[in-house]
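Everything on this sheet refers to the single structure shown next.
Of the protein chains in this complex, one is absent; all others appear in place.
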Amino acid sequence: MLKRTVPLIIASIVGIVLILAKFSPPIQSWETEVVMWFDILAVFAFVLGAGNLNLNNLKKISERKAGWGYAAITLLAFWITLICGIGKLGVPPNEQYLGYAWSGSFEAEGSAFWWIFNYVYVPLASTMFATLAFYISSAAFRAFRANNVEASLLLLTALVVLVSQTSSGPMLSDLIPEESTWAIFKIDTIRGVLVNLFNTLGTRAVMIGIALGVVSTSLKVLMGVDQSYLGGD
Amino acid sequence: MKQSNVIWVVVMLLAGVYLSWRAVSYQAGAVYVAPKIVADADSGKSFTTWSKVPSVESSNPGVEISWPRTLGIWLSALFTLAIFSFLFGDNVVYKVAESIFVGSSAAYAMVVGFWSAFMGIFVAQLAPQFSQNTFMPGDDRTEPEWLMLIPLAMGIMFLWRLMPAGGWISRWPLAFFIAVFAGLRLVSHFEADFVVQIKSTILPLIVFAEDGAFDLKTSLWNSTMVLGTLCCLTYFFFSVEHTGVVGKISRVGIYLLMITFGVGFALTVMSRYSLLIGRMNFLLKDWLNLG
Amino acid sequence: MRSFTIIICLLLVAGTSDVSAQEVAPPSNLNVFDVENDKGEELRLTWTLSADDPNTETKEDVKEESANEPPATLNNPVVGYLIEVKSGNQKEFAEAGKVDAGVSEFKADDLERQEYSYRVKAIGADGSFSTATGISAATPVRQWVDRSKIYFGFFMLVVCGSVVYFIEAAKAGKQLKVRKIAGLEAIEEAVGRATEMGRDCLFIPGIQDINDIQTVAGLIVLNRVAELTAEYDAGLDVPTTRSLVMTVARETVDGAYTSAGRPDLYNPDNIYYVTDEQFGFVAAVTGKMVREKPAACFYMGAFYAESLIFAETANTVGAIQIAGTAMPSQLPFFVAACDYVLIGEEFFAASAYLSGEPQQLGSLKGQDVGKFIAGLFLIVGALLMTVSQFVHRGASGEKTGPLQDAISFMTESLLGT
Partner (left out) sequence: MDKFWNSLANLDRRWLFALTFLAISIPLLTGIVLPQKVTPMVENVFNAIDELPSGTKILMPLDYDPSAEGELQPMADAFIRHAAQKKHKLYFLTIWPTGVAMIQRQVATLKKEYPEYVYGEDYVNLGYRPGYEGVIKLITSDLPKLYGSDQQGTPVAKIPMMAGIDSIKQFPLIVNVSAGDPGLKQWVQYAATPFDSIEIVGGTTGVQASTLYPYIPNQMIGMIAGIKPAAEYEKLMFEKYPEIEKRPNSNMANVFMTSQEVAHFMLIAIIILGNVVMWQTGGRRDQS
């Protein structure tokens, strides 16, 4: 009862109230309030995340599993960053409130946390992001093959749009005289049709479908038809 | 295997020699900073903060080289190379970079959550006196916001799962928030994705220009837009088998979706290459001072 | 009235031309309204601009007609307006706000639900004030129902209602038929293959928190996948980017192993938190893929740029990949690089299919009604607009008539948000 029925009742009532809130001005602001509570709960949840991260890595170290050294590095990096950030190490006070030692921003320039963010986090994240350029090449080689009609269409449209993004492609197609009947084959024209017409209509249909999927998934959660997120008894 | 190891060692040594030469003779990666003294007349306290200045000003009075930041640039460069090395296969350097990345980014997210949501909202609203005396002196709240006891209670219920018994109570706040967002998303998706998309697709199939002449181009465009969207929607029908006429229409639908995806793929390519260019530029210019 | 004021002004200008500062002409016709469809905290004020306002239309007209009359007649042009307010129990008027010259409306907010009296004065360039307008008063009214959203609400009710109706109909035993989806049949095959090869199944429920409905949908799919891995006794590996997702995923998998009758196989350590940050997570997961070589990878949830990094890395270790997402921008990459993809709505439908429960299939039927309504709107709307094109062919100016009313009822009321 307390394990399953009560949460389901909570879910139904709360969900319906928030749907109604969209239509009732006096309670519209509840949304902002509740979203703020969620951000706070997420911080509480960090205790579990951090606990899990620490336990997993400590286990690897104590069992001397393969790669336990890396587990130690992860833990070290975690605690150094956490202490620098929560302790505001090297953060000068806010310029208007010099008397308050803790008043500076935790990301203030020159602080230890700022240094870690700029020289550890940023290069690692942006390089990871940049590896996408390589994966695009390998995906293009292996996946863009005209096996069937679908794949051929994917391939052809991608090729045309790729050519249109270069400088020389459009320049070459400009050799087609403006007045001739062939002018509709200018690469910029084709690109315009592909991007503004076909891309738009496909995306619209996908989005309409997604909206319906969200509606029905949400309703299933609110009606208690799908309770898998509550787990077993 | 042994021979390749030798080759790698030689390559690394050469790279090391080159880098030391760049570091010494071209001051690769050097960062200069200038001091700024902030003083407060009331409390008589003063602090010196340092901020970066362009290298052209390195000879200005007071400007000096910042060793932590110069070291930082070198470290960034090494991390960049470490991540790229994964493309050629998993290796020790990548594993080290990955471990540091995971540990410090997890802590990073927690620190941001701690200072912005927990201290900045929760504590600042529940204990305004305390927060104004310590980390938020500019805040003008006077009364505690007792509503904040609700997330506190939920947080405790949630963490109760760490206790030996009664851990099921943590399902209550979870059910609460899953339902909250199910309700919110239901309305917002219905509004933005369903209604708005339908509305913007309602177009006249045949269009006449201002002077009454038949506008072939716009007519074709609109008709394709409306009929194409209908074909794609047909593809998503679940309760009708894709055979016969429906089958043919949904076939056209999937073809149109493939064109959509082809365009989507190609449009992203330029931005992705730009990311790589940005990283290469960092290595060559910011770090090695080339060009 | 206005022209009369202007004449007086001109007379004043003529009569006292040696005095540089002139009394500013006041604004007029102050009206105060309640703002509709709000929670009763706002009032809206409108007035007619002062004759000395450079933006007053009559001046513009005069300027156009007789260019020889210079705008210099405004010795003391209006630079703004001062709005003053007095609530029920106060005796004096206090400043409520200022607006720039040329602005003839003001919104007062953060009000109580009591009567407020307003008056407006013009501010001259020399800082002097005009006499005030007449006093106008109103009380903010709270509306419990936002009437501008009634049609939208009705429309939503129809679609939601049809989903609920078919779920209930299916519960009552109505037989519903649904078509097959290729990606879903492949899930069991992939788990089976992982079992044969003795390798893990990797399941990533997206990189968003539990507040994204895609994550919830992903976890529902995880429930079915976990049932399969329990049946087959295959390894399951679930890295998450959020602590909350980890918690819910553990509940889900625990429940799945119990209902598959193998609670002994459930190991919570296989569902773990990595890091909240997108690319930190990517670095760890791709590293793990290369080292542990999972046989099947499932990507079910909200994904961003990492979609292609995952798909290309898992491909090198020869994994079967099945993706499902409702991120339109990432679908191209999954479609190109994965073996099976659940596109948008199919992803949400997956949980219903996989459960095999009749009431879940009912929700699919309800979604189809939604699509049918969408198609109907498109067709009817497009036809109406086409007819309108024929009717108004070559006509210029504003289109009116019952046809236009029907179109605007459809697009502005029914589809207005």
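Here the chain labels run A, B and C in written order, and each chain numbers its own residues starting at 1.
The criterion applied here is as follows: a contact is a pair of C-beta atoms (placed from the backbone, for glycine too) under 8 Å apart; a residue touches a chain by one contact, two chains touch by 3 or more.
Only a predicted model underlies this, so the values are computations on that prediction, with no experimental measurement involved.
Asks: Just one of A:Ser12, A:Gln28 or A:Gln165 touches the chain that is missing; which is it?
Replies: Here the residue in touch with the unshown chain is A:Gln165.
Asks: Looking at A:Val14, A:Ala133, A:Ile208 or A:Leu222, which residue reaches the missing chain?
Replies: Among A:Val14, A:Ala133, A:Ile208 or A:Leu222, only A:Ala133 touches the chain that is not shown.
Asks: Which positions on chain A touch the chain that was left off?
Replies: Those residues of chain A that touch the unshown chain are 95, 107, 109, 118, 122, 125-126, 129-130, 133-134, 136-138, 140-142, 144-147, 155, 158-159, 162-163, 165-168, 170-171, 174, 195-196, 199.
Asks: For chain B, enumerate the residues touching the unshown chain of the complex.
Replies: Counting only chain B, the missing chain is touched by 36, 38, 51-54, 56-57, 87-89, 267-271, 273-282, 284-285, 290-291.
Simple rule for what comes next: only the chains that are shown with their structure count from here on.
Asks: Take each protein chain as a node, join two nodes whenever their chains touch, and name the resulting shape: line, ring, star, complete or other.
Replies: complete
Asks: If you count the C-beta pairs in contact for each pair of chains, which pair comes out on top?
Replies: So the pair of chains linked by the most contacts is A-B.
Asks: Centroid of chain A to centroid of chain B, CA atoms only: how many Å?
Replies: That gives a centre separation of 7 Å.
Asks: With chain centres taken as the means of their Cα atoms, state the distance from chain A to chain C in Å.
Replies: 18
Asks: If I count partner chains per residue in chain B, which residues reach a count of at least 2?
Replies: Residues 83, 86, 95, 97-98, 101-106, 108-110, 158, 161, 171, 174, 177-178, 180-182, 185-187, 189-190, 194, 198, 201, 229, 233, 236, 257-258, 260-262, 264-265.
Asks: Which chain A residues touch at least two other chains?
Replies: 22, 35, 38, 41-42, 45-50, 53, 121, 124-125, 128-129, 131-132, 136, 154, 203, 206-210, 212, 214-215, 217-219, 221, 229-231, in rising order.
Asks: Provide the residue numbers of chain C that touch chain A in the complex, in ascending order.
Replies: Those in contact with chain A are residues 37-40, 142-146, 149-150, 153, 159-160, 163-164, 167, 209, 211, 213, 216-217, 219-220, 223, 242-244, 246-248, 250-252, 254-259, 263, 269, 272-280, 282-283, 305, 308-309, 311-313, 315, 326, 328, 331, 333, 335-337, 343-349, 351-352, 355, 359-360, 363-364, 366-367, 370-371, 374.
Asks: Within the complex, which stretch of chain B touches chain A?
Replies: Chain B residues touching chain A: 38-40, 42-43, 45-47, 49-52, 68-69, 71-73, 75-77, 79-80, 83-84, 86-87, 95-115, 117-118, 121-122, 133-138, 147-148, 150-152, 154-155, 158-159, 161-162, 168-169, 171-187, 189-190, 192-194, 197-198, 200-201, 221, 224-225, 228-229, 232-233, 235-236, 253-267, 269-270, 272-273, 275-276, 278-279, 282.
Asks: Please give the residue numbers of chain A that touch chain B in the complex, ascending.
Replies: Residues in contact with chain B: 2-3, 6-8, 10-12, 14-19, 22, 31, 33-51, 53, 67, 70-71, 73-82, 85-86, 92-100, 102-103, 106, 109-110, 113, 115-134, 136, 149-151, 153-162, 165, 194-195, 197-212, 214-215, 217-219, 221-222, 229-231.
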